[in-house]
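Here's the structure we're looking at; comments come further down.
All protein chains of the complex are present and in place, except for one that has been dropped.
Here the chain labels run A and B in written order, and each chain numbers its own residues starting at 1.
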Amino acid sequence: MRLLKELEQKTAMELGEELHRFAANLSLICRSITGDGLRQTLAAIQSRIPLEISEVPTGTQVFDWTVPKEWNIRDAYIKDASGKRIVDFQTCNLHVLNYSTPIHTTMSLRELWPRLFTIPERPEWIPYRTSYYQESWGFCLSHNQMQALVEGEYEVCIDSTLTQGHLTYGECYLAGRSTDEVLISCHICHPSLANDNLSGLTVATELAELLAGRDLRYSYRFLFIPGTIGAITWLSRNCENVRRIRHGLVLTGIGNESGFHYKKSRSGNAEIDKAMAQVLRDSGAAYELLEFSPYGYDERQYCSPGFNLPVGCLMRTVWGTFPEYHTSADNLDFIKPDRLAESLRVCASLVDVLENNRRYRNLSPYCEPQLGKRGLYRSTGDQAIEAEINARLWLLNLSDGEHSLLAIAERSGLSFEMIRDAAEVLRENGLLAPVSELGTNGSLDAAAGNIAEVTSRG
Amino acid sequence: MRLLKELEQKTAMELGEELHRFAANLSLICRSITGDGLRQTLAAIQSRIPLEISEVPTGTQVFDWTVPKEWNIRDAYIKDASGKRIVDFQTCNLHVLNYSTPIHTTMSLRELWPRLFTIPERPEWIPYRTSYYQESWGFCLSHNQMQALVEGEYEVCIDSTLTQGHLTYGECYLAGRSTDEVLISCHICHPSLANDNLSGLTVATELAELLAGRDLRYSYRFLFIPGTIGAITWLSRNCENVRRIRHGLVLTGIGNESGFHYKKSRSGNAEIDKAMAQVLRDSGAAYELLEFSPYGYDERQYCSPGFNLPVGCLMRTVWGTFPEYHTSADNLDFIKPDRLAESLRVCASLVDVLENNRRYRNLSPYCEPQLGKRGLYRSTGDQAIEAEINARLWLLNLSDGEHSLLAIAERSGLSFEMIRDAAEVLRENGLLAPVSELGTNGSLDAAAGNIAEVTSRG
Partner (left out) sequence: MRLLKELEQKTAMELGEELHRFAANLSLICRSITGDGLRQTLAAIQSRIPLEISEVPTGTQVFDWTVPKEWNIRDAYIKDASGKRIVDFQTCNLHVLNYSTPIHTTMSLRELWPRLFTIPERPEWIPYRTSYYQESWGFCLSHNQMQALVEGEYEVCIDSTLTQGHLTYGECYLAGRSTDEVLISCHICHPSLANDNLSGLTVATELAELLAGRDLRYSYRFLFIPGTIGAITWLSRNCENVRRIRHGLVLTGIGNESGFHYKKSRSGNAEIDKAMAQVLRDSGAAYELLEFSPYGYDERQYCSPGFNLPVGCLMRTVWGTFPEYHTSADNLDFIKPDRLAESLRVCASLVDVLENNRRYRNLSPYCEPQLGKRGLYRSTGDQAIEAEINARLWLLNLSDGEHSLLAIAERSGLSFEMIRDAAEVLRENGLLAPVSELGTNGSLDAAAGNIAEVTSRG
């Protein structure tokens, strides 16, 4: 499988516009960690990929947490004395403090004031604020809007419900030849924010669509879940299965203009970490590798010490470090079609690495085999050899059954693609044989798992 | 125990002046590797802390060495033809080559000349010279003094004794809950030199005074010994007990204006090395970490291959690298009260780390515990989290029973104090439990000892 090559059939612009369109369709839905916004979002994803949707009742204990009441909202506004809606949920769903309890009353500006959230440094933007676990209500608005408020009475209405209900999440499982899993996780709990929400779920949906129905080495599990409580809920209901996860990736904030940031898993040395480093190096894009830290997205839960899963996180800009973060400026203009396309390609390239990262054995390990007689070498000795021949020499030299293709790419400085292509040519010529990866219970053997160790020895 | 916090009750100046006063009281005593100068110094220390004083007879075999004759001196001078003392031991005890044999005679300048030591590059300073193991005599004087000598006869007198006697050293043992020991060693064999002698013993005495009578995790052993022969003598008489030393520090040259230099133990990877690196980083002072080398102070003996103890050496300027080294310019003006105080604080901070460097187990290891419901998290999601919350997340993530607080501080980049405080808060909230450190024979279990290994895995 060469997923990246397939994707390169389309231009980045074509691909990116498809992705952007899907994000745009979902941008007006008011999502939260529970409620109908989640269900609508999951339904849209389900229209494209096989998705199993779970509903977990309010009050369910999930480790140290409890599934909260379900929140839904129909309308919200602040009306001035003339009855004009001066803050209106219908124009922007960020206007309400997410998870606000219902209210309908009249109050003075002075009473209302403490319920208003703004960003004084960015007076035109509306902040995104939440209060999931402390019952409260409030409004978010631009600082300019707030400044314009005059003394007087205001009608305040939040037509929401906070009731016994469910937490909803979606799961797309694509069975491969092995029961070992690759986990792709993204959060779907933010309202209209584009980068910090839609970019991740859009790319994940497209990737799942691309993989569905294929013959895969690994099984793939895509999670579309509310952040934190969703990951905790899913983990609490999948404690046994979780050990099948061999590689995992949290996808978020991958639509804006910025180089990539990949935050490593807790061990910092997992195959996903090495694979992602290789993929980003090969991509030609700007990128930075970040050490693991316990703050961030749902890798916090996957990498908690009881699970310690090999899960990293792919972002462009890092949460909290760009001004648009958690504001109305994280909108559809903030995410760019070509960036979405590039992010998808990086994910496809990661799949290519994970699917193809085998170990081989040189069948002619004593001295070099004579490549020339097989047409795999140049004939008249001139000065330099091509990278293709170089890749063959590296593979023959390091294919002692211990080095994976990824380890060979890493050590040779060549791209994974070049190493994989060379492995194919050599295998076709009877010079390399893949090391068996038969395992018990449908699990791959140590082939993949040992890579970290082997590479560091190499 | 939070020793550093206690010390911060006083200003650096108050603290430093106390320290400086004690050094000043000892500065006129003529110390050597044996003799009454040592005994007077030890008596002054004993007036403050419990001190066991040992006397080892001349001729005792200590490994490859032999305890030398005891040296004492009452007076020494060179008188010119007019009978005037032109070099006078009473004005400065450095004037005599330390360990000079007795002499009383008259000689020409020409005969005297080879017995005179000066520093031509520093014509106003008197050098400090010794001849412990080759019987000899001589005078040290400023180059200006020597230049002023005129032809003629001189009366030369050294009223010393070199006889069967003893080598004297002092030992302050503070028993803790464990028989595992922390060793603090300083040399007390130099005459009036302030930095290279008094600074170390002054800080060590103060530290012992601070620790005496407390409930301590470790036992502490403070050695006040003559350099080289004293350490060798002590080691030869404590071969069995020496394996109880879990961490050790040689203290010397810590009074002058200069950043810190910490010379690592022979392994370079001991807990004392990591603790000192963390303490110095947290101190805000300028510092440099030096690799182990076999030349230096008594860490040479503690780190000899037969013992290979985890003993480092804390200095400010390094021996031999500053012009005042081993000269009359290493006097009470050369050591500064605020620097002595800062050095004591660094030592106190080291004790804080060693005493508190436990491993914990996250009692809620599956996903993050819900800190919010315990008031340990912020409620409304804004951009950054405080370092305090960050410290809690790091602790929860890495408290798998393998990482010590020191390893967590190291990996997180946070201060040890912040990590320790967070551990306390989490323990109080039932989220962390210390790993048991019950051991056999009063020894701590591997908790502390494994840190080096665990950190490098981490």
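As a convention for this text, a residue touches a chain if its C-beta (ideal position, glycine included) is under 8 Å from a C-beta of that chain, and two chains touch if they have at least 3 such contacts.
No experiment lies behind these values; they were computed from the predicted model shown.
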| item | value |
| --- | --- |
| Selected residue (touches chain absent from view) among B:D64, B:E151 or B:D215 | B:D64 |
| Residue, one of A:P102, A:P365 or A:P434, that touches the chain absent here | A:P365 |
| Contact partner of the left-out chain, one of B:S27, B:T101 or B:S131 | B:S131 |
| Contacts of chain B with the absent chain, listed as residue ranges | 62-65, 117, 129-131, 133-134, 228, 231-232, 235-236, 239, 266, 293-295, 300-301, 303-308, 320, 325-326 |
| Residues of chain A in contact with the chain not shown | 362, 364-370, 372-373, 379-385, 390, 393-394, 396-400, 412 |
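One rule holds for everything that comes next: only the chains that are shown with their structure count from here on.
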| item | value |
| --- | --- |
| Inter-chain centre distance, chain A versus chain B - centres from mean C-alpha coordinates, in Å | 53 |
